[in-house]
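Before I ask anything, here is the structure I am working with.
Here the complex is missing one protein chain, while the rest keep their positions.
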Amino acid sequence: MNWTKKDLLEIKKLTKEEILLILETAESFKEISLREIKKVPTLRGKTIITLFYEPSTRTRTSFEIAAKRLSADTINISANTSSYVKGETLKDTGKNLESMKPDVIVIRHSMPGAPHMLARTLKSSIINAGDGAHEHPTQALLDLFTIKEKKGRIDGLKVAIIGDIIHSRVARSNIFALKQFNTEVVCCGPATMIPPHMEKLGVKVEYDINKAVIDADVIMMLRIQKERGGVSYIPSIREYACLYGLKKTHLEKAKKDVIVMHPGPMNRGIEISDEVADGEYSVILDQVENGVAVRMAILYLLTGREQ
Amino acid sequence: MKILIKKGRVIDPKNNTDDILDIYINGAVIEKIGKNIKEKGDEDAIINASGHIVAPGFIDIHTHLREPGYEYKETIKTGTLAAAKGGFTSVVCMANTDPVNDNKSVTEFILKKARMEGSCRVFPCGAITKGLKGEELSEIGEMFDAGIVAISDDGKTVKHSGLLRKALEYSKIFNIPVISHCEDTDLSQGFVNEGMASLLSGLDAVPSIAEELIVQRDIMIAEYVKAYIHLTHISTAGSVEIVALTKKRYSNISCDTCPHYFTLTEEATLNFDTNTKVNPPLRSEKDVEVIKEGLKNGTIDIISTDHAPHDLTSKDVEFNLASSGISGLETALGLSLKLVHDGVLSLSELIKKFTVNPARLLKLPYGELGEGKTADLIVFNPDMEWIVDKNLFLSKGKNTPFHGWRLKGKNLLTIVDGRIVYREGTI
Partner (left out) sequence: MKKRVFLDKKAIDRTLTRITHEILEKNEGCDNLCLIGIRTRGVYLAKRIQEKIKKIEKKELPVGILDITMYRDDLSKIKLPVVKKTDISFDINNKIVILIDDVMHTGRTTRAAIDALMDLGRPQKIQLAVLVDRGNRELPIHPDYAGIFYTIDKGEEILVKLKEVDGKDEVIIVGTQ
């Protein structure tokens, strides 16, 4: 199959075939990062702009490294250095950037749909690097890649997603991605952090972490989205850590070869204990490593699509 | 001016008329309605309405004309032009202008402007509270003397129950309705319906109970003080059910909904098109079904447009930041006629919701056709297909989610006070 989409905005709109193509392409790119010379000339002459209206370390660095390993030129713009603070609208910023002929704009924004707005306006490919509580498609793809790498399959797995579900774009994208496969997804968190009608997405809702982790192949931990008001959904961080922090005892209830994931940044001692974060089941750093390969694949597919 | 309208199917629900008739207008008054009225030869215009419907001019109890203060979004001139094109001969304009219509000088300004530049009748709605702040009553009596026909803090709910009670009591002095915008803002700090829309988009959610709680509260207070309450732009199944239940025991209540609430579901918001951002938000399929049912069984008395024109910049931004509202005057008839084409309402029932019922709510001497009555009427074709083109809107607000839609049914001629204020080339 061939890639035809101009943009990568949401997992919701991807077919299973498209997801598999990205994962397969990423496998080929993973090897490059293991070389002594970590660079191929594939995207020579392409320009990639990262436009971040929200703070980010991992995602932005990952995109930049991915682009550079493919020999593309990258320019990073963050909200505090952009015209945003001077009152320019997102659309105008986009149009101005486009005048400088970038091939791809990677955008992170606190408001859902912001990347869609750019995608409608601009000819450049737009990659959604997280839009509010909506989606974070590249994170879900790298999570899927990591699951597939560690488990050898995605079908038939039980995945528990635990934490601040209602505010989590990572949860949303992962649910949409996992439901393309034959998986059992359990969402667990305080009732205030589970959006109503959640079951309509084909997932199970569980308020008790001890039940959610039973027989899980994959446990995905989420942090409380303080920037989206997450703290007001619970009485205290302390109580949250007691009720929903992942501890070693929980892992005993899961499958023997369970893997523990976290999209980062982690809040040690809140949603995840040190012993779990650094333990043998943790694949958190593999996720980061795979992020580069997955983003290389996405950049390759978007810039080389049939036009 | 003398106008003869020939061979139209005249539908006037107030007088139970539905027949092929001629209408002769002399000056501002309908002089004669009958079969085969002979031409006198001194007519300024003879309209062949054969194949079309002749109805009383529509009355929109809920528009935003934006003047004074937001003339870049709409003016009384452009808003009433759009109204006339859409088939409306009277519109009620809401008080959320700048300055707010909370005193008689603003009311007088609007009415003066409307007399000078308006293409249709304009009836201002006064603010319930000063500056729409929900803190103290505005000078309702003075505004009433100046010409308001209702009071509303539309765009906001009067949060303080005690103050709403006072407003309802006070409104009884002037026998004008309190029009309530029902939204519990403690529950509704969002942008799309709580349900699939919020679940899939990650946008902050507005649950249906945010509307229903206030619907219930306002009804309880109104009933307690025996005042008239009108609930505007209701959008949820629950609201319809509460109103239906209330109507069984209490008659001083009515409500309206808007074309978008029976045409679109929350699904329309999933592409983050800011033209689908309205307050209250587009609801679920089930809500849409119950709204239609409410229109059919009479629970919902009136269809209003909530015409909310915006400039491009207010809409061409992130969904969260975009202003709420749809520029609705020019698509209301075409969208509402779908109810007739789908068999939800008869033509007469639909016309009633745009004429008799709003006239009764506001005690206006319009909304009917009769000899000696004011000549406010329209000629429309219920089957004519056309494609919505926002660029052809007479309203300054091009914000419509219906751009490019093929609609069936179009207004062709609008007469206000015996003057032709809008006429399509085809008639």
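The letters A and B name the chains in turn, as written, and every chain counts its residues from 1.
The rule is simple: contacts are C-beta pairs under 8 Å (C-beta built on N, C-alpha and C of every residue); 3 or more make two chains touch, one makes a residue touch a chain.
This one's a predicted model, so the numbers in the text were calculated from it and none came from an experiment.
Contacts of the undisplayed chain with the visible chains, over the whole complex, involve A. Of the candidate positions A:Glu31, A:Asp155 or A:Glu280, contact with the unshown chain belongs to A:Glu31. By the touch definition given at the top, chain A reaches the unshown chain through residues 2-3, 21, 24-25, 27-29, 31-32, 35-37, 39-42, 70, 297, 300-301, 303-306.
Criterion: only the chains that are shown with their structure count from here on.
Between chain A and chain B the centroid-to-centroid distance comes to 45 Å (mean Cα coordinates, whole Å). Across the interface of their complex, chain A is touched by residues 194-196, 198-203, 205, 207, 271-272, 313, 316-321 of chain B. Across the complex, chain A meets chain B through its residues 12, 89-91, 109, 111-114, 116-117, 131-135, 169, 172, 195-198, 200-201.
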